[in-house]
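Every protein chain of the complex appears in place save one, which is left out.
Take a look at chain A:
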Amino acid sequence: MFEKEYDVVVVGGGHAGSEAAAAAANMGSKTLLITMNLQNIAQMSCNPAMGGIAKGQIVREIDALGGYSGIVSDTSAIQFKMLNMSKGPAMWSPRVQSDRMRFAEDWRNMLERTENLDFYQEMVSGIVTEKGKVVGVKTSLGLEVRSKTVVLTNGTFLNGLIHIGEKQFGGGRAGERAATGITKDLVELGFESGRMKTGTPPRVDGRSLDFSKMILQPGDENPQKFSFLDCTKPLTKQRPCHMSYTSERVHDLLREGFDRSPMFNGAIKSVGPRYCPSIEDKINRFADKDRHQLFVEPEGWNTVEYYINGFSTSLPEDVQFKALRECDGFENVKFFRPGYAIEYDYFPPTQLLHTLETKLVDGLYFAGQINGTTGYEEAASQGLMAGINASLKVQEKEPFILNRDEAYIGVLIDDLITKGTEEPYRMFTSRAEYRTLLRQDNADFRLTPKGYKLGLASEERLKKMEKKKENAGAFVQFFKNTSVSHTEANPILESKNSATVSQSDKMFKLFSRPEITMEDMRKIDAVEDYVQDKDLTFEELQQTEIQVKYAGYIAKEKNNADKLNRLEGIKIPKNFDYSKLKSLSYEAREKLKAIQPATISQASRISGVSPNDISVMLVYMGR
């Protein structure tokens, strides 16, 4: 009933699995997506939103490479916001609120329209290997599917254990059973496994809420979108979110349930994310704060279901209910379902190569929460990279790796395999040392040529990117070459409290002033004429402005990044014998042995490896 042998089998149909399957199939690999429930493809298990700070950049990167997440985020969006607009352009981060059901439906439709992609619904219960190489998977009904490569994207399903108060039961997500068997197989193959924890807040009935007591949180007036392609359009209407607060009274009620909290009574032993604490964790660790924010997010265009962002909890459902009722606007709240915590197996990602292939088993790839990450965007980007690399492997081509100065995706994967992670890993802009280069506005410049070369990004995508690049570049040149008279410039400068000039000056110089914007510059006739004449788009204008105003910072970070890349070029041979380097410190030697970095640059990022150790290694690597 299956192909004799697939090129790529993807286990799991969440954000990672869906991107992996799409990428592999689009690159021409015979691909099978196998998941426990085909009705639940691309579920948003937690909040109904895509993007956000650093995450929005990742979605843009996925889109630039030719992945689907950006397109689906656009088609299922109910609200758009560009966050951090008051900061520099590297911080601008797109985020949408999503229609949860439409998101999943659009994903499934896109996958169904993808050539080379088969589907099957079953629980995969084991990995089949021969001589250290993966050859397929086996299912709980005893079927065996042969494949050259396998991508595991099991999310929270591996031995998933759900906690609500003192109750606990096996499950991968509310209402879905856990997956068993795979962990045991992998551990027998020599993998190290661990447990992580995450949680989710209650979902409630919007008809029971009093929004007049909450603060309205509308979307942007001029919404933008994720995909660089024209096939999606910015929203013309949007649904707002609302904000409310907890109070001392709420905290007291929550505290009453602490003795029945699995967080505090020892039932949950694994580590949850510090940046996404449960409400009980917040009031416990930050006892001096008398209130916390709650974001009330609609789950779709038409549904009355709401997601209570900020109230993630595993307290007993009666405690959750009693406490939430004390919040403004929640006096008559009705629950759709309570919040819960979930523990699941993951595999420390230091066991992977930069391709996301495991070091232990040839042809086996991991992506998403199985690697200890959290977040749809983080998962999707890993799925994309794993799908790409599995395909390349089947085609016997060079692997595809993104550097830290090329993409957040590169930072994410390098962090995972170099440093590992002690808690669910989420992307932050501060994790990227060259974030000025990794902007959402230039994700297409950075990655679309690469995506095109892989056969993922379409020619249309490439052409569009090239036109934008050319037009913005020419406009920047125009500002460099053209002067403006002081009589025309000074009124504009005065209106912005900027020092006036006494003679004509190059436009670029005036535009470089922090207080002067494109809008100001367009008051100069010659500039406005140029814009009209060339019919420049919003994105081209924005790109020009960024390239003029932040030229110095971009150049500086580029310079810093180039220094890093010199070390990136020095590869460390596979199975390099560190024990013969007696001059290395003990700690460095042990860490290097365990992580087996691929380049000197990667080695330098391992904690415990000092610059002296790097010098010693350089000597051995030779020139």
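We adopt the following convention: contacts are C-beta pairs under 8 Å (C-beta built on N, C-alpha and C of every residue); 3 or more make two chains touch, one makes a residue touch a chain; residues count from 1.
To be clear about the criterion, contacts and distances are computed from a predicted model.
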| item | value |
| --- | --- |
| Protein name (UniProt record) of the chain left out of view, among "FAD-dependent oxidoreductase", "Cytochrome c", "Glutaredoxin domain-containing protein" or "tRNA modification GTPase MnmE" | "tRNA modification GTPase MnmE" |
| Given A:43, A:436 or A:547, the one touching the chain that is not displayed | A:436 |
| Omitted-chain contact residue, chosen from A:6, A:295 or A:400 | A:295 |
| Of A:211, A:264 or A:428, the one touching the omitted chain in the full complex | A:428 |
| Touch with the omitted chain, as defined above, among A:172, A:310, A:410 or A:597 | A:310 |
| Absent-chain interface as seen on chain A, which is shown | 47, 53-54, 83-84, 86-88, 90-91, 273-277, 282, 285-286, 289, 292-293, 295, 309-310, 312, 419, 428-431, 433, 435-436, 514, 550, 553, 556-557, 566, 569-570, 581-583, 607, 610-612, 615-616, 618-620, 622-623 |
